[in-house]
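Below is one structure, written out as structure tokens; the observations come after it.
Every protein chain except one is present and positioned as in the full complex.
So, chain A:
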Amino acid sequence: MNPAENMLPAGKGGFWIDTGKTGIASWIFSTDHKRIGLLYFWSVFGFFLVGVLLGLLIRIELMAPGRTIMGPQTYNALFTVHGVVMVFLFIIPGFQGSFGNLVMPIQIGSRDVAFPRLNLFSWWLYIAGAAIILTSLFTGGGPPDTGWTFYLPFSERTGTNVSLAVFGVFIVGFSSILTGVNFVTTIHRLRAEGMTWGRLPLFVWSLYATAWVQILATPILGITLVLIIAERLLGTGLFDPARGGDPLMYQHLFWIYSHPAVYIMILPAMGVVTEIIPVFSRKPIFGYRMIAFSSLAIAAAGSLVWGHHMFTSGMSDTAILVFSFLTFVVAIPSAIKVFNWVSTLYRGSISLEAPMLFALSFILLFSIGGLTGLILGAAATDIHVHDTHFVVGHFHYVIFGGSGFAFFGAMHYWLPKFYGRRYAEKPAILGWGLMFVGFNILYFTMMVLGMEGMPRRYYDYLPEFARLNFVSTMGSWILAVGLAILLVNLFRGLRSGEPVGNNPWGGATLEWSIPTPPPTENFAKEPVVTHGPYDFRGAGIP
């Protein structure tokens, strides 16, 4: 919209050069939230690509019944590592680490996070944990084959390298806790003058809710992982039925973290969508308070529903009833968000650029994922589709179709701000379109397969499932082609695309009020906030 002001001749300016330091050490030891944000971005994104590759291999193996390209043990390792990489190394640290770090301090009008050195330490812990996980794949008894859930007693007995992998996840979890502590403190203490809680951008609200989940849930994962290692190394037998332990207790402890972890993955994604929709509808957000409140409500209610993963594990009927009820409660704040987004779109002046397309597809795919979640949340229907491909399809609709698509939306929305250059619009839309089509072929087919009774994590299947499995694999290839086009276009654009001005989209949040790329100090002088985050007129945007 704005003709480029303050344009620099060749790409980089702002925090890229204004400290006078370049080279690798100025990055990996930097305490600047923007540099750390980009470190996080490239690390989590690297692992995302690894996860994609593993996922594609899983789909090729399942393309036809029987052995296609690998043996059963390799297959078991593959779906385990795919899950561990995607969950613990990509999407859990993904939003908070990359876009949280890049954007949140600027959005609240601060120079940095509350604890910049701790922030850097979090990234180092993440890298250390990731290195340990990678090491576990190639040493000892080989890559773990337990599934990313590490269910006992199998994970105690398998000869694969579970202990080391679990230790790596523990370290990554510690990193996540420290990020949570840092963000809650930052949002409480470092808001600029005039940045009241009611003027906080909704992305920040979602990060705030997420940070609380990280603080309150991750320690339970920590102790659970320690217990797995103790089971394996010391033989404590706390989850071993032969020794008086109860495997169900493992499942409780694991899901006390890992269900809320789903909200660590999806809440910031909802925040991204909430930022994109009003800007591309040229209209203030509808229902600011309810969206902010619903983030907290999802975080709170979502922490009490873990038992719905265990309806078939032998819990009491009372527990099943309570957990089922609470699961339905989570649907309410989620629906509040969806209705508010749709109301924002109503009579807006909608501009269908790449970030907006991802945000709109988020609403659709997340709604499908969320509603199929209710099928799983109701005990009566869950018993039929539990541990089938229906669950796999549902989960990917929420986390890939939801969080993943929002992540791509955020990449197109915010990365040009930090690189100073943008992607080309047409290839981005082509890439998005292919991804959207491929995605639905890939995962909707899985849900149908699940309804027909195909179990998940099985290496082989009955001949009647062959046709749909083939279709699903075709979908994965369309998705991959779309993804390749999208990424080549985006990254080429960030390197050598058209330069962008300070406010290419016409947003009213603070990050659009400072130069592109932002200087290291963010604001030349401490800002005083006089208007809301979606008050476009107050921000002087016609």
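Quick note on the criterion: a residue touches a chain if its C-beta (ideal position, glycine included) is under 8 Å from a C-beta of that chain, and two chains touch if they have at least 3 such contacts; residues count from 1.
Here is the rule we go by: contacts and distances are computed from a predicted model.
K.L.:
Pick from "ABC transporter ATP-binding protein", "SigE family RNA polymerase sigma factor", "NADH-quinone oxidoreductase subunit L" or "Cytochrome c oxidase subunit 3 family protein" the UniProt protein name of the chain that isn't shown here.
P.N.:
"Cytochrome c oxidase subunit 3 family protein"
K.L.:
Which of A:P72, A:G235, A:G314 or A:G540 sits in contact with the chain that's absent?
P.N.:
Residue touching the chain left out of view: A:G235.
K.L.:
Thinking of the whole complex, not just what is shown, which of A:S30, A:Q107 or A:N182 touches the missing chain?
P.N.:
Selected residue, touching the omitted chain: A:N182.
K.L.:
Among A:R243, A:R467 or A:R495, choose the residue that contacts the chain missing from this document, as touch is defined above.
P.N.:
Candidates A:R243, A:R467 or A:R495; residue touching the omitted chain: A:R243.
K.L.:
Any idea which of A:W27, A:F45 or A:F115 touches the chain not displayed?
P.N.:
That would be A:F115, which touches the missing chain.
K.L.:
Just to verify: which one of A:L216, A:L304, A:V322 or A:A466 makes contact with the chain not shown?
P.N.:
Candidates A:L216, A:L304, A:V322 or A:A466; residue touching the omitted chain: A:L216.
K.L.:
Pick out which of A:L53, A:V226 or A:L462 touches the chain that's been left out of the picture.
P.N.:
Of these options, the touching residue for the absent chain is A:V226.
K.L.:
Write the list of chain A residues that the hidden chain touches.
P.N.:
Residues 111, 114-115, 118, 177-178, 180-182, 184-185, 188-190, 215-216, 218-220, 222-224, 226-227, 230, 234-238, 243-246, 249, 253, 256, 519, 521, 524, 526 of chain A touch the chain that is not shown.
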